[in-house]
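Only a single protein chain was left out; the remaining protein chains are all shown in position.
Chain nomenclature is as follows: A, B, C, D and E, assigned in order of appearance, with residue numbering initiated at 1 for each chain independently.
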Amino acid sequence: MVENFKMPWEERPAGCTDMMWRYSQNPVIGRYDIPTSNSIFNSAVVPFGDGFAGVFRCDNKAVQMNIFAGFSKDGIHWEIEHNPIQFKAGNTDMIESDYKYDPRVTWIEDRYWITWCNGYHGPTIGIGYTFDFKEFFQCENAFLPFNRNGVLFPQKINGKYAMLSRPSDNGHTPFGDIYISYSPDMKYWGEHRCVMKTAPFEDSAWQCTKIGAGSVPFLTDAGWLLFYHGVIQTCNGFRYSMGAAILDKDCPEKVLYRTQPYLLAPAAPYELQGDVPNVVFPCAALQDGKRVAVYYGAADTVVGMAFGYIDEIVDFVKSHSL
Amino acid sequence: MVENFKMPWEERPAGCTDMMWRYSQNPVIGRYDIPTSNSIFNSAVVPFGDGFAGVFRCDNKAVQMNIFAGFSKDGIHWEIEHNPIQFKAGNTDMIESDYKYDPRVTWIEDRYWITWCNGYHGPTIGIGYTFDFKEFFQCENAFLPFNRNGVLFPQKINGKYAMLSRPSDNGHTPFGDIYISYSPDMKYWGEHRCVMKTAPFEDSAWQCTKIGAGSVPFLTDAGWLLFYHGVIQTCNGFRYSMGAAILDKDCPEKVLYRTQPYLLAPAAPYELQGDVPNVVFPCAALQDGKRVAVYYGAADTVVGMAFGYIDEIVDFVKSHSL
Amino acid sequence: MVENFKMPWEERPAGCTDMMWRYSQNPVIGRYDIPTSNSIFNSAVVPFGDGFAGVFRCDNKAVQMNIFAGFSKDGIHWEIEHNPIQFKAGNTDMIESDYKYDPRVTWIEDRYWITWCNGYHGPTIGIGYTFDFKEFFQCENAFLPFNRNGVLFPQKINGKYAMLSRPSDNGHTPFGDIYISYSPDMKYWGEHRCVMKTAPFEDSAWQCTKIGAGSVPFLTDAGWLLFYHGVIQTCNGFRYSMGAAILDKDCPEKVLYRTQPYLLAPAAPYELQGDVPNVVFPCAALQDGKRVAVYYGAADTVVGMAFGYIDEIVDFVKSHSL
Amino acid sequence: MVENFKMPWEERPAGCTDMMWRYSQNPVIGRYDIPTSNSIFNSAVVPFGDGFAGVFRCDNKAVQMNIFAGFSKDGIHWEIEHNPIQFKAGNTDMIESDYKYDPRVTWIEDRYWITWCNGYHGPTIGIGYTFDFKEFFQCENAFLPFNRNGVLFPQKINGKYAMLSRPSDNGHTPFGDIYISYSPDMKYWGEHRCVMKTAPFEDSAWQCTKIGAGSVPFLTDAGWLLFYHGVIQTCNGFRYSMGAAILDKDCPEKVLYRTQPYLLAPAAPYELQGDVPNVVFPCAALQDGKRVAVYYGAADTVVGMAFGYIDEIVDFVKSHSL
Amino acid sequence: MVENFKMPWEERPAGCTDMMWRYSQNPVIGRYDIPTSNSIFNSAVVPFGDGFAGVFRCDNKAVQMNIFAGFSKDGIHWEIEHNPIQFKAGNTDMIESDYKYDPRVTWIEDRYWITWCNGYHGPTIGIGYTFDFKEFFQCENAFLPFNRNGVLFPQKINGKYAMLSRPSDNGHTPFGDIYISYSPDMKYWGEHRCVMKTAPFEDSAWQCTKIGAGSVPFLTDAGWLLFYHGVIQTCNGFRYSMGAAILDKDCPEKVLYRTQPYLLAPAAPYELQGDVPNVVFPCAALQDGKRVAVYYGAADTVVGMAFGYIDEIVDFVKSHSL
Partner (left out) sequence: MVENFKMPWEERPAGCTDMMWRYSQNPVIGRYDIPTSNSIFNSAVVPFGDGFAGVFRCDNKAVQMNIFAGFSKDGIHWEIEHNPIQFKAGNTDMIESDYKYDPRVTWIEDRYWITWCNGYHGPTIGIGYTFDFKEFFQCENAFLPFNRNGVLFPQKINGKYAMLSRPSDNGHTPFGDIYISYSPDMKYWGEHRCVMKTAPFEDSAWQCTKIGAGSVPFLTDAGWLLFYHGVIQTCNGFRYSMGAAILDKDCPEKVLYRTQPYLLAPAAPYELQGDVPNVVFPCAALQDGKRVAVYYGAADTVVGMAFGYIDEIVDFVKSHSL
């Protein structure tokens, strides 16, 4: 992983008192940014070389879902490959997928690990890795279907890989909590624990229908900082917003704090309309120890960015905890 | 109550032939107009002092629903309190609520009465009063749950308080008709009568799924003029529009006329997108005997205003009755 | 009311250790016991004269629901009128009903009061009274629709009439809790309080979907003893069982004890099959201070009886409380 | 029919590589273009005289659905009648409808035939004809309810009239495939065959929930070119896009090719918001043998146009077939 | 057809006052009466030769639905073929079916016509004929899917074949009314008219969810006598009962009378339990001008018979009409 990198960043606008603010040039990736795409959203980025690499969800014009590699010098302007990632056999030969979507990426020890929602008789969590974002290797699916939003921790915890995920059903799942599972080897998974559940409607309605892990957590003095999405079901469908939680460093199934108010909710035009209106869906966070840039899918159509100061956010999560 | 007041008003735009027209500076209240708010909508106003007072639904950024007092010199520019209304015991000690939303306000005899959707094991109709919009007193809930859209008449009828309401269920109720109930004392309610039901799809589809009372009715020569909302369920959710009905002066469960066409339906951008797209939801009407200004929630996100001439509207309701 | 009466009774069968046991000659009323009936069930009885009177739900062969008077010498063999009860105006002129079902009867002060599920734009709670079971008077519906299972207390509490009920929706309501409401005059109702909610699936699944008041409560040393029904939704529909609760004598919204196990659940052939399989639905209880005989609808088709010793039942409710 | 006519047309924008592109002045018909209308969309046009005629779906402000005649010199600027079409008896006396919507029009042999969704105890396919767009005659409904999207072929096939349609249910049908039926006389219909079904989610998700015929097919060297709509159900409702299929000239139930990618999907503001967001719904196509102009309803609110070269489209359908 | 035949018959039991009564030896056909069968029900019979022939729905132990020929001397004891009917091409070559169920049979002019629910991309109405119950010919399906309960009239009406049917959807359709359609040739169908709809819950709840034609109608002095089924949806599923209607002789879409009470509803053990509890489903009626024997499926498992006097039934339908 790259330790020193040039953080993509834009200062808080004058007069803004929000913990997190949108990039003024949002969306940073448009729906048609590669020739075949219908939409590009819910994508993940990491520092790479002297810039950044990422894995992008690009639905094509047949509305087939797949993931694509991309590269950027500044984390804002991206070149996305025109063909989806082709995987080679990693720890499994079963490398066919009905579809791939909602990737996350993180460096662990010696390589970049990618997780995504993998179509195998329904959605489950696919795992792959790359050393260079050119050659990709696919591993065994982590879980039985049906599951979504699998997010790895960026380091082993108590000697084991750790993954957050959200058990689901085979449709537009109207429920969903966040669980953690552990693996000694990225092949067999167990020690499943419930981490966070939806909030009561009265306490925090934006996250009362379902929640799911968003970005790869990163360590702060307070613990793991996780951006996650919460969903409320209005009479006109689901609305996805973003909050944050702080998980215990050594025992991440222990939630120390968790935002009662959201940090970002659909309000900008590109979040309010698109293929699925009213969606803010975080999938990645870049940070330099002080600042954080969150990449989020907007309206299941484009990619936006939002910024914040980590200390402020941590303080806010602590002081506005559910 | 204030008899002579400066009516908020804007003339019908040139070329417009609609019975009611939007204020050109809509929305008059934005979603972030107080620091904690996620959205401000479905709110009620009355003349007060030399200006106006109101009770506003402000959902905070945890999407908790509550009602707030506010004041205005002109009925258009509002100062809304930053903290929700705190109630003292009125005719009950049970003054806790899980949530409060969709207030209505009216002067009766000696004080301002407020009704709202009150969270008590589900939505029901809360009642309170104030003399000054500073000190508020809460009364017994009018009904068992589940109920929404409780609207008081501004004077006693046959010696009793009268309230419109819409029996509901515990979710996004897909049905709903308007009933009236009477009370000798604002504590016990009875003599429940059905007032208006949804219209057949073939006759008036915009109000075929559910209807609910909107603004506090006011007397015209023709009877009580009530602005109400009607809902159609499209394949993409509920769409809320506004119509009007004329109820018999002495026996308001008798509907004399009721609009077959709507008076206002979602068409402006702030009505078409927001937290719940396609919502026009009237909650209050100011009038000076000739003109009326309706305050309505737009897209469950902001407050808009629409204007009209009462005579024209009454004639229209009569001539376009279902 | 009759103080001394001949209790219908059958001793606990040899070897039986259950708190309550079925009458060996069940069902006591068959589905075709009057010429027009499709089914007779969910009915109520009281001591009357030197015997008993009752109000019976008899659905006719058009499956129209109505209530009928009936008389018995011994509480077991019944003569039911062949025509439904015709009401005269009590405290209201609105004495038309779309349907009437699930009656309860109790003596209060000077007359027999009857409550039932009354069809007025959907189910709500109808109220009537009689002095002689020949002439009947109808009062205002207690509540707005939608409501079911309205059960009066047999005496005023703190000077007011008190009624249990279960707010519902307009179909086969898949939810339901028990509330209490008060009235100074049997016309206007208020002071609504939640009494009992469904139990968590893990704790007492037979009552995890909905619950509703059953028989008219009667006073014991421990408080009001109420037989109620609880419902679980299996993959093949609703299953109704019977439990009991003890409510505070002076403040009956306070539940002192409530059975975690059921007292009676569908197991006999006439409970397992019929128009609605798997239903045990108590509507009345006769008692002599020591013994109790519960009348219950079985499979929405016939009427059964179950017996028990009050002391044993009270002890059981206390020692097996949820 | 008119052989030589002035094709409405706008060239492909510079830099655009799409097969079909929107008219830069979309929408060509606005929601309020006649005094009574709430929305004008899903409408059909044909060459007529030295210009064009059409049948337009105009929902009025009571949201009653009906069809109206209209005329245009250039196919872009339209004068629509202010009153709905009044039908006279054609081959039936049953000319009442609960509602009429989504018309299609085609010339066959000696007259213009109109089909539409006709309200007769639910939606079914109405048939009518006109010689002059002034006098209209109604025929027997083609099918039993429930059916939508009836589209006639512009010539007899094997001596019989042929119609595509989509069997439906009585609500917002969540399923739907395209069938063909034949008639010797426009009165009795039979020989029903399944033509096209929805696509598997993995292969072409935009058409995985339901599909329906759109424009009247026209002959190309490759066979009948049909523009049709496909629907995906997202967590926020239905999204309608447009594709194309090529059907065998002599046996049109045989699908030769069918687009895996869509040709046009909601992305413009007037397609993304409106009474039903995210709808592109083709109902007519004008063509001069080389070029085609498709008229489509946008967001169930307005009418838009899209253009393309027939050869390019045919090649695309062949080379991107499902 | 056979004019003089030996009517299967059993007298009304002593003490019975019902219009129709069950055969004391019911069920007449058991679920395992052929080696492969899981259940035999919803079947049709006609006089044939010196006895009777029939077409039987036998679901096999894979629960595949198919129809089988059978023969009987007395109409009560049946020999059913062990292999399903194999059809030859009648007026169509499309003689494959995904499944066949719920047959009806009638003689018209020169042959026995059979209709059934035919699986062609969902249920629709299949048509076939035979002269001898040995050789069978299949015709075009009458309608587009989805349809069930197609029942032919036993003679042409106004020169055309006439068929009752119930438009449905692709699942356990929760709605359903009876329509009539006409055909000049048993190939093309049109002139669709609504005949009977479900009854309001308040008036006749047993037929408030859906209704469908049962037996082939036969002429009486009062008009066509049709036995039909009606369905109510209880909280534990659908309950099917039997009623009767009298249709105008020359214009059978005109309903002259129709039973408000049912004639037969599930009450016998073999009707109350089985593969689908609580089903009485008439599919055929034998009659000798005075008496009628109805064959009905019971609990989707076996076949039962019920008897009655035609005059009594006609009088009852007239005097108890909805």
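Annotations
Rule of thumb we're sticking to: a contact is a pair of C-beta atoms (placed from the backbone, for glycine too) under 8 Å apart; a residue touches a chain by one contact, two chains touch by 3 or more.
Small disclaimer: the values here were computed from a predicted structure and weren't measured.
Here is the thing to keep in mind: the chain we left out touches A, C, E in the whole complex.
Checked against the full complex, the candidates A:Thr115, A:Asn141 or A:Gln287 give a single residue touching the omitted chain, namely A:Asn141.
Contact with the undisplayed chain is limited, among E:Ser183, E:Asn236, E:Gln260 or E:Gln287, to E:Asn236. Only one of A:Trp21, A:Trp107 or A:Phe175 touches the chain withheld from this view, namely A:Phe175.
For the options C:Asp132, C:Asp203, C:Asp250 or C:Asp315, the residue in contact with the chain missing from this view is C:Asp203. In the full complex, chain C contacts the hidden chain through residues 17, 201-206, 232-237, 239, 260-262, 265-267, 269, 272-273, 277-278.
Residues of chain E that touch the chain left out of view are 31, 35-36, 38, 59-65, 98-99, 119, 172, 236-238, 273-278, 300.
Interface residues of chain A facing the missing partner chain: 92, 94, 120-122, 124, 140-147, 165, 167, 169-170, 173, 175, 177, 179, 181-185, 187-194, 197.
Just so we're on the same page, only the chains that are shown with their structure count from here on.
Path length between chain A and chain E in the touching-chain graph (shortest route): 2. The chains touching chain C as well as chain D are B, E. Same interface as D-E, judged by over half of the contact pairs sharing residue numbers, among the pairs C-E, A-B or B-C: B-C. Put simply, the C-alpha centre of chain A and that of chain D have 41 angstrom between them.
Residue positions 236-237, 273, 277-278 of chain B are each in touch with at least two other chains. The touch graph of these protein chains has some other shape, matching none of line, ring, star or complete. Counting only pairs that meet the touch rule, the chains in contact are A-B, A-D, B-C, B-D, C-E, D-E.
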